[in-house]
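Only a single protein chain was left out; the remaining protein chains are all shown in position.
Now for chain A:
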Amino acid sequence: MTLKVENIKVAYGMIEALHGVSFAVADKSVVGLIGSNGAGKTTALKAISGLLPLSGGRITLDGRDINGLAPEAIVKLGIVHVPEGRRIFPRMTVRENLDLGAFTRHRDATVERDLGWVYELFPVLKEREEQLAGTLSGGQQQMLAMGRALMSKPRLLMLDEPSMGLSPIMQDKIFDLAREINASGTTLLLVEQNARAALELATHAYVLDTGAIALDGKGSELAHDERVRKAYLGEE
């Protein structure tokens, strides 16, 4: 699985939010996308998952163009996007949410097996199986959102700000789980404002600045880059 984003442009009405962004996500890697508010991180993810049309450039998965496909077709190809703010279905039970994650798949034994795996990863979801998702805590909702996405059996999991609004302990837990998901063979594309944690996890990272890639490199290298440390890690 290789995702390539080549020189993409995305505009909201008259305003262009991405002015030609390129990056690549290699198989089984963790790629971090960091940058400040409004840099275009979420826009890039929405373009990949088919929610926003491109006004230029192309996105390929294993050499095949995926721009212009409907979101459901992209999920079927194995790319799933966990949106910012979790966006679970609040008036459905935990179990129903997970079930919808497997919407594009044929019902068979592998779905049951993946459900078992998701419950193993997130035991709290098993405990609260019949509870309405809207009554879960923020951290539990984030786990549900990730579990729901995993139910589609993705090859590439895109996480948009998974740590947002969570306590530091819960943030650590979410990043540990992300690492575990990657270790099981799922490629990750991680968008984060918490640059430190993202760079720690990422095998490769890109820094987005006002709609363009400003820097890129290995996660550990960027964490020591002076510009990154000043601008995003809050160090002098």
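One rule holds in what follows: a contact is a pair of C-beta atoms (placed from the backbone, for glycine too) under 8 Å apart; a residue touches a chain by one contact, two chains touch by 3 or more; residues count from 1.
Definition applied: contacts and distances are computed from a predicted model.
J.: Pick from "Lipase", "Multicomponent Na+:H+ antiporter subunit B", "PPM-type phosphatase domain-containing protein" or "ABC transporter permease" the UniProt protein name of the chain that isn't shown here.
T.: The UniProt record for the chain left out of view names it "ABC transporter permease".
J.: Of A:58, A:76 or A:196, which sits in contact with the chain we cannot see?
T.: The one listed residue touching the chain not shown is A:76.
J.: Quick one: which of A:24, A:92, A:124 or A:214 touches the chain that's been left out?
T.: Going through A:24, A:92, A:124 or A:214 one by one, A:92 is the residue touching the chain not shown.
J.: Given the full complex, what residues of chain A touch the hidden partner chain?
T.: 13-14, 49-51, 70-72, 75-76, 80-83, 87-92, 96, 99-101, 103-104, 148-149, 152
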